[in-house]
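A single protein chain has been omitted from the complex, and every remaining protein chain is retained in its original position.
The block that comes next holds chain A.
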C-alpha cells in the first residue's frame, strides 16, 4: 500500500505542477470585428451629389477620373472633364446686360399701360387710346421721322450697327420708347405673344455692337454704370471645356443638381409678380388665392402651358385672376426672366407659386 500511495502522490505532484504552470492561461480570444464602412447619405445629399468617381476616396471636392486620352477632343464639351484636351473657350454671345436694359425699358412702358389689361374684357375702347399717343409723336416728328416707319427698321439699323459700329445706334434706344407706346395696345388686342418677338432677336444680335457703343459713349459723358462696366473687364464667355486634371475623388455618376436657395426661389416669385397684371377693380377679390404651377425647359422657356387654379372669392373674378396668372407666367417665360443656371435645373424645372390679389403692387 505504501508503494501505491507514494507512487500516486508523486505522479499527482508532477501532473499538478505541470498542469498549474504549464497549462497556463489560454490564448486570449482575438475578437476581430471586420466592420464594414457605411456612409449614411441622406436624400438631400444624394440629390445634391456632384459628379465624381464612385470608387475613389473621399476628398473635399468631388472630381471625376482625370482624362488623359488626347486623341478625341469633343468640340462641344461644356463641363470640366468632358473633354480630353484643353480647348479654347469659344466666344459666346453675351445676352444678359442688354436684356436687362431692355426689360427695364419694357417695365417703364407698361406702367402707363397698366389700365389696359383692365379693360380687356371690353376690348372695344382700347383702340381709343390709339389717337391719344398720335399727337405725341407729332412734336417729335423731326427726330422720329427716320425711324417712324416701323420697329423692324430699328432692329435692322441695330444689325447694321453690329457690322459697322456707328454712334447712331445709341439714340434709337431712347427713341423707340414713344413708338412702342402706341404699338403696345395693338398686340394686346390681337395676341399677347406679338410684342415680345421684336425684343428677342435684339439681345442675340446686339452684344457685339454693344462693346463699341460703350467705349464711345465713355468719351462723351461720365456715367457710373459705364465705369462699372469698364472695371468689370472679365467677360463671362461659355463654351469649351478643360481637361479634367484633378485626382479622382468620390462623387456620384453625374451631377444631379444643386438646390435653389430661398432667395433664388424668391427671385423667381418676384419676377412672376412683376409680370403679373392684376385684373384691377374687380369685384369680390377678397380671399382669392391663386396657385400657378408650370414646368420649365433648361433654357427657361415653358415646357407646357402654365396651370392656374384659384380658390375663394367670386367665380368670375377667380377666372379672371387665373387667366392673369397664366399670362404673367407666359410673359415672364417669354421675356427670359426664368433663366437660371442649368446646374440647379432640377430645382426649378417645376415651380408652383401662390399669389393673392394685391401681391403685384
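Methods note: a contact is a pair of C-beta atoms (placed from the backbone, for glycine too) under 8 Å apart; a residue touches a chain by one contact, two chains touch by 3 or more; residues count from 1.
Operating definition for what follows: contacts and distances are computed from a predicted model.
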> Which listed name, "TRAP transporter small permease protein", "Tol-Pal system protein TolQ", "Phenylalanine--tRNA ligase alpha subunit" or "Aldehyde oxidoreductase iron-sulfur-binding subunit PaoA", is the one UniProt assigns to the chain that has been left out?
Replying inline: "Tol-Pal system protein TolQ"
> In the full complex, which of A:11, A:41, A:227 or A:342 touches the chain missing from this view?
Replying inline: A:11
> Can you list where chain A touches the absent chain?
Replying inline: 1, 3-9, 11-12, 16, 19-21, 23-26
